[in-house]
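Heads up: the structure comes next, in structure tokens.
In this view, the complex is presented without one of its protein chains, the others remaining in place.
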Amino acid sequence: MSQDTLLASLEVMHRIRETEETISRLRLSEDIVGSVHLCNGQEAIYTGAVRALDLGRDAVFPTYRGHGWAIACGVPPEAVLAELLGRASGISGGRGGSAYFTAPGYGMYGENSIVGAGAPIACGAALAGRFDGSGRVALASFGEGAMNQGAVHEAMNFAAAMTLPVIFLVENNTYSELTPTRDVVRNDQFFRRASAYGMAGVRFDGNDPDAVRDAVADAVERCRNGAGPVLLEAMTQRIVGHYIGDVQHYRPAGELDAAIAAEPIARAERMARAAGVGDTELAALRQRVVDEVDRAAQAALSAPLADPATVEEHVYA
Amino acid sequence: MSQDTLLASLEVMHRIRETEETISRLRLSEDIVGSVHLCNGQEAIYTGAVRALDLGRDAVFPTYRGHGWAIACGVPPEAVLAELLGRASGISGGRGGSAYFTAPGYGMYGENSIVGAGAPIACGAALAGRFDGSGRVALASFGEGAMNQGAVHEAMNFAAAMTLPVIFLVENNTYSELTPTRDVVRNDQFFRRASAYGMAGVRFDGNDPDAVRDAVADAVERCRNGAGPVLLEAMTQRIVGHYIGDVQHYRPAGELDAAIAAEPIARAERMARAAGVGDTELAALRQRVVDEVDRAAQAALSAPLADPATVEEHVYA
Amino acid sequence: MPEIIEKTLSYAESVNAALSRALEERPETLLFGEDVAIPGGVFGVTKGLRRKFGERVFDTPISESAILGGAVGSAMFGRRPIVEIMWADFALVAFDQIVNQAANVRYVSRGALAAPLTVRTQQGNAPGACAQHSQSLEALFAHIPGIRVCMPTTNQDAYDLLLSAIWSDDPTIVIENRTLYHGAKQPVRIGGPVQAVGGVGLRRSGSDLTVVTWGAMQHRVLAAAERAAAEGIDAEVIDARWIRPLDLDSILASVQRTGRLLVVHEAHTTGGVGAEVVSRVVESGVQLTSPPVRIGALETRIPAAVQLAARVLPGDEDILGAIRRVAHDVPAGRVEAMPAGAR
Partner (left out) sequence: MPEIIEKTLSYAESVNAALSRALEERPETLLFGEDVAIPGGVFGVTKGLRRKFGERVFDTPISESAILGGAVGSAMFGRRPIVEIMWADFALVAFDQIVNQAANVRYVSRGALAAPLTVRTQQGNAPGACAQHSQSLEALFAHIPGIRVCMPTTNQDAYDLLLSAIWSDDPTIVIENRTLYHGAKQPVRIGGPVQAVGGVGLRRSGSDLTVVTWGAMQHRVLAAAERAAAEGIDAEVIDARWIRPLDLDSILASVQRTGRLLVVHEAHTTGGVGAEVVSRVVESGVQLTSPPVRIGALETRIPAAVQLAARVLPGDEDILGAIRRVAHDVPAGRVEAMPAGAR
């Protein structure tokens, strides 16, 4: 992996992290209200995966924890922040909020706040690709807890049976909200479930953007070659609460510290240093992103609120 | 296996078959109306399984194709026939009909007409057993097509995660209604899906009541020992249509003939003959059951219809 | 747009003709569901379409969430999926995909995406059918903004409304009825312009009271209306075939003339769409000469035995009785007969 790629990934991950940190501040100041799910610690997944996709035709279907996906897909932080702030300039004009915005112009076909519901929809996107000649690959991303939801099961079998080009990407952060997922399954190696559907299943380090990129690129290739769906399991940890305000009393002592030591930005910076990148350069890179997101926040905060007179638009055609 | 056991199984299978044949005739004469799903060809499953259960405490949860389960559990043919005939003496007083009657007094806790819906309910029965000291094992039975239904997936994971004493018994007759199930899955060896949940999975000849009995007995033992759920896959064929009137144009040439050659009653009679049972004895056995079911049909037909004045009873406590 | 020709078709054949036309004229249509392709549907409604249209018509696993989700997703990407949910009762295993997914696509994306999908399903009681295969659930669908719902009853409507649904850019639920599929053949106009969504069908003109109904129940309503006519009660019968959007104006125009309103549907009375019709009418301020009446299924589960189900569902006598009651303002009838506990 080249140093350029490493720094490019680092920049995307910083952009995600800084956006999340900004959202967190704006949530605590109550400029943003309501339930917000941050993805701190999971940035390498989005960053690596998007590098392997062709967003001109491929389609990503994330969950409520989707800010990072949006940024990795290229949605400007301002459009994300404005969305959470209920501005007209929000990526969904304030209709979606933190947990349900969509950015089809960027290949990001919607967060989904119903656990697992995006998986069958991604199958539909892949199905459409069979007829529109696009060669589209659909990537449905969800947490490991979603693996116990019926809709995900149906989607996996459907995709496998129909040899649809779908990548099921499990972001295994080991928690289903406040419950350790290993407590509600017998076998928490979720990639092994792939064989039930006759799919390939692969587990890898989800904190390493290159490992993610490689796994997704392999899966994309299989999909484009008509070999059908793939189940990917990216091992990671969230280093924040499930929602803002979650004090994480459920995490065993030391777990969070270990997760913070292994988190993808720190990891990437270590690798960059090992590859000879200087602290100054790394600090400058980060500062550039901090400034960018800061400007985005200012712009979002000063944008006009979405207009209540428009709430009845777009219900029907 | 003793000759007694063989003949006992044969008798039960005859009772099921004769009841189904009687139902078929009554359906064609329009004494019985509506959609009826017969289980001809699958009798060994019910017969073998019930031999391994203790219906004083165990609970069976079949599907709409449940007449055979009821008979094997000991429900008198008359009560089944009367149910389909809408009589007051029907096992559910005409409330359930062919596809949704229940016989809790016999350990048969209801057919279910929603594919897969019985599986989570069986988990609940097993869960109750954890607290009532019964040592109950719950057996959910359903077709292989149901394996693609979300509720079944959720039930399997739930049972495995909670180490519940549930036997998931797949009656693999290779068809989902009129569609070959292999066309809508990638891997039609359903017992292999067990590993996704950390369960044991076993496939066996579902036309051999002893093979079924052995498999279910093993599963019951695992369950009672607290080892948790088991997935069983009984290979069989239905030798009738999905519903009465189904002409089975979808079956490839020869398949039905092969299925008829392998069907459990013919098979059991072959074995009995090989073990020295004479044709006369076999014919007498069958005739006894034919007469029994015939009397049951007469009784059911002459019983009073369920009273419409009672339709509003038992909606609420 | 094919020229209009008249064919003599059953309800099932009318549905098939509409599907065939849609698949023919609109290459973006897909047709999928359980048993719909190679077997041609468990009721034979989709016969021949797989052979004619190849892999745009396909069979699925028994996975309603995948079917409906597959419809939502493919509709977002330019396809126009038509999916079958074999019984409306089965939609409940995957209701999320309709209410939380399909209904939101256009709204949240502010029109950048759409979900022009059609769900064909069928519902209601048929002889011997159990409680899990007998419900009339239009009220559940009709409560959801973003969703369109229709219930074709005539063979012509089976053709017309389905095409309107498929042509519509909104997620639309077409609720058919299996007891109608193989009924009498009737002349059906095939071809011609596809009608916009909405509107009622006037099934009988009359001046004494307005009976609003929909679904297979209207055959009983029409029979009862004829019997009432013999008694000198002249009932107007309106088929509110589009449940959402409901054509209130047409209903109001009739009620304004008759001053009396009866709503008859097969669904359970409590929380049924009849309540919406009655409420809209009385909210309008129109003067009623007698209190409006709703007739629907009794507040019980639907039993399998024919004579039991017949007691639960509105029968000819019940409907005739209600017509008399509304026409003559008789303060008695089935609605009051509900046990208090079941309300």
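For reference, chains read A, B and C in written order, and residue numbers begin at 1 within each chain.
Note that in this section contacts are C-beta pairs under 8 Å (C-beta built on N, C-alpha and C of every residue); 3 or more make two chains touch, one makes a residue touch a chain.
Keep in mind the model is a prediction, meaning the values are calculated, not measured.
Only one residue in the set C:244, C:260, C:311 or C:324 touches the chain that does not appear here, and it is C:244.
The residue touching the chain not shown here, chosen from B:114, B:147 or B:185, is B:114.
Contact with the omitted chain, checked across C:86, C:131 or C:233, is made by C:131. Of the options A:48, A:124 or A:150, the residue whose C-beta touches the omitted chain is A:150. Of the listed positions C:104, C:123 or C:258, the one in contact with the omitted chain in the full complex is C:104. On the side of subunit A, touch with the chain left out of the figure occurs at residues 32-36, 84, 86-87, 90, 94-100, 112-117, 145-146, 148-151, 176-179, 183-185, 250, 305-306, 308-312, 315-316. Residues of subunit B that touch the chain left out of view are 59, 92-93, 95-96, 100-102, 104-105, 109-110, 112-114, 117, 119-129, 131-132, 136, 138, 150-151, 154-155, 157-158, 161-162, 313-317.
For subunit C, the residues touching the chain absent from view are 65, 89-90, 92-96, 99-100, 103-104, 107-108, 131-132, 135, 139-140, 142-146, 244-246, 248, 267-268, 270-276, 278-279, 282-285, 288, 291-294, 299-301, 303, 331, 335, 340-343.
The rule is simple: only the chains that are shown with their structure count from here on.
Taking the definition of touch as given, a chain qualifies here only if it contacts subunit B and subunit C alike; those chains are A. Separating the CA-averaged centres of subunit B and subunit C is a span of 35 Å.
Averaging C-alpha coordinates per chain places the centre of subunit A 46 Å away from that of subunit B.
With centres taken as mean Cα positions, subunit C sits 41 Å from subunit A. Chain contacts: subunit C has residues 60-61, 63-66, 93-94 touching two or more partner chains. Across the assembly, subunit A contributes residues 150-151, 154, 157-158, 161 that each touch 2 or more other chains.
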